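Showing just some of the chains, left in place.
Chain IDs A and B follow the sequence of writing; residue 1 opens each chain.
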C-alpha cells in the first residue's frame, strides 16, 4: 500500500553470506562534534581540543568513538532492524582507525548467522558490520544479532547457523585507532584527572556521581543526527496514549560514557566493546547515573605509551549509583539498571 | 514605548515597487548542516556526503535546499511579516544556484502587489524575494503574499495591484542549482533507493510510512537557526494559558521532505516550489506523517542526466497517511491535513 516506500527486510529476506551495502554515506564534520558535545557534555581533552590532540600525535581532534559507532550503526537500521522484535546483543566491536572531521563514513554488513525461532514467527539474524572511510579503510567493525519478524509464518526456515563469538576482544587487537602517543604532550592537569593506567586495579569500582535527566528533544535530535530510522524512537502517536517513545540504547551508552569522565578522565579512547545489554528501557524524564568496575588490565604488545582497562560501566535510572547496583539475583538485574556495558578503554601509562 | 526597538512594518509602510534590503547576512556552515540533520533526519546522500556529491560533479556537499529557503525566508520576517494576520501563500520559488558551506546568504525583497482589504483593517502585500550569495548571485527567488495589519484604519488605501502568478514554474526554468551529473557516479545502493525518474508515473501515490513527533525545543531551535523572529513560534506567555506556540510552517515542510525519502530517495534536489498551503497549525506533541503524489513528469531542455517530477507532498498530524488523506469535499481539507505542497524535484534518469 505504501507504493515505492520500503518497510524494511523480514527474516526471510536474509541469507547466509549475504552482503548488504547500506545507504547514505555521511561526512563527519565539526558540526556533528559540537552537537555530540551539546547532547552529552563529554570532557575528554583529546576529542575536545585540536591542540591537545595534535600535541599527542593525532592528526587533529578525533571524533568521539561512540559518535562513529552511532553513525555506522544508524546506516544499518533501515536494512537490518526495521522489523526487529528485539536487539539481542553485540560483540567483537573494534575501533580500528581514528575518524576525523572531514572523513566520510559508509557501512556494509555480512549475514554471518541465521536461526529461526521455535514459534516460526521470527528468527535471529547475525550480521558483521564494517564502517568504512572515504578511502575504503575499515574504521570500525562489530557483530550484532537481532530478532526479526518473519513476513509469513509458513515460509521455510533456513538451515540454522550460529557464529562463535569471542567473549571479549583480545588485547592484541586493540589500539589501531590511537597513534603512538607522545607522552610528553599528555598534561594530566589539562586532561582533568590525575589517575593513569597504573593507578587502577581489577575489582576497583567508581561511582561517577552525577546524573542527567533525559529529554525527548535531545534523544530525537541525537538519533536523527545518526540517521537512525528506528520508528520507536520518534513516534508518540504510534506508541499510543499509554506508550512512550523508547530512547535509542546508544544514547544511554553515550550519556554513561560522558558521566564516566568523573573517575576515568584519562580513559579517552574506547578501543573495543566486548558486549552490552540494554537491560531495561529508558524514557524522557528518567535521570541516568552510572558506575564502573575495572574487570581486567592488559598491556598492548609493542606499546609502552598506553595500556588497556577492561571496564564494566553500568547505567541506572532514577536512583543513584553509589551502592553499585547490578544483579538482584543470578538471573535478574536490580531494579533501575538500564545498561551493562563491557569494553576496553586505553589510558596513558 | 519601546524606544529604539521596532515593531515591524504595517500595511501603510509598503509601497509598490519598494525595494527592501533585509538585515543580517548569514554564512552557512557545516554547523548549520549538522543541526539541520539533527532536526529532521534527512538521508539524501548528496547532501550527506562530500564524496558522493563530488563524485557527481558538485563542488562539495550542497546545503539542503530547504535550509537555504528557511534562512532567506527568515531574513524577510522582521521587515515583511511581524504584523501579519496570516501568511497566505507563496509561488514561483526557484532554486537557482547550489549553496555550499562557506557561502554567505543575504536577501532583498521588492513589493510587487498591494491590495487593502474591504474591512480597512489590513491589506495584502505581495513581495518577490531574492536570496543572494556573497558574490551577489541569486541563489533563490520566490513570491510570497501576506495579510498585514494596518497601523490606522483611517489611512488611505493604495491603488490595488495584484500580480499575475504562474500556477507552476515551467520545466525550462529548472535545474540551475544542479550541475551536470556524472551518471557513473550515481550509486543507487549508496543512495538508498532503486527507483529513478523513469520508474515514476503521474497519478502514482506513495505513503512515506514513518511518523515524527514534534517537540518545542526542536522547532524553536530550528526557527532561531533561521533567524526567523516571528513571535508566535517562541512565546508561550503571549499565547496565554489556553494558547500554544505555533510551529513555523517551514519546519513542517522540512519534516515532510525528510520523511519523503522513503519512496523518493533519489529526488534529492528541490528545483522549485510551485505553491503551498499550511492548511492547519501544528503544535508540540503532534505527530507528523506524509504522503506524496506524482502530479506531472517533465524532461529538462538539453539535459539527459536528470529530469523532473512535479510532486504534491501532503503532511498530516496524528493520523497515518496510508489512506492518502486530502480533501473532505471541494472546499475543505480532511481533518488532520496540515500541509499541501506542490513542487518540482529532480531525479537521475
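Here is the rule we go by: contacts are C-beta pairs under 8 Å (C-beta built on N, C-alpha and C of every residue); 3 or more make two chains touch, one makes a residue touch a chain.
Keep in mind that what you see is a predicted model, and the values were worked out from it rather than measured.
Trainee: Taking the 2 displayed chains as a starting point, can you state how many identical chains form the whole complex?
Mentor: 3
By our rule, only the chains that are shown with their structure count from here on.
Trainee: Let me have the rounded angstrom distance from the C-alpha centre of chain A over to the C-alpha centre of chain B, please.
Mentor: Whole-Å distance between the two chain centres: 36.
Trainee: Please name which positions on chain A make contact with chain B in the complex.
Mentor: 1-7, 21, 23-27, 29-32, 34-35, 78, 102, 104, 106, 134, 215-218, 220-225, 227, 229, 231, 234-238, 245
Trainee: Note which residues of chain B are touching chain A in the complex, please.
Mentor: By the definition above, chain B touches chain A via 29-35, 37-41, 43-45, 48-52, 61, 189-193, 195, 199-200, 204-213, 215-218, 221, 262-265, 285, 287, 318-319, 322.
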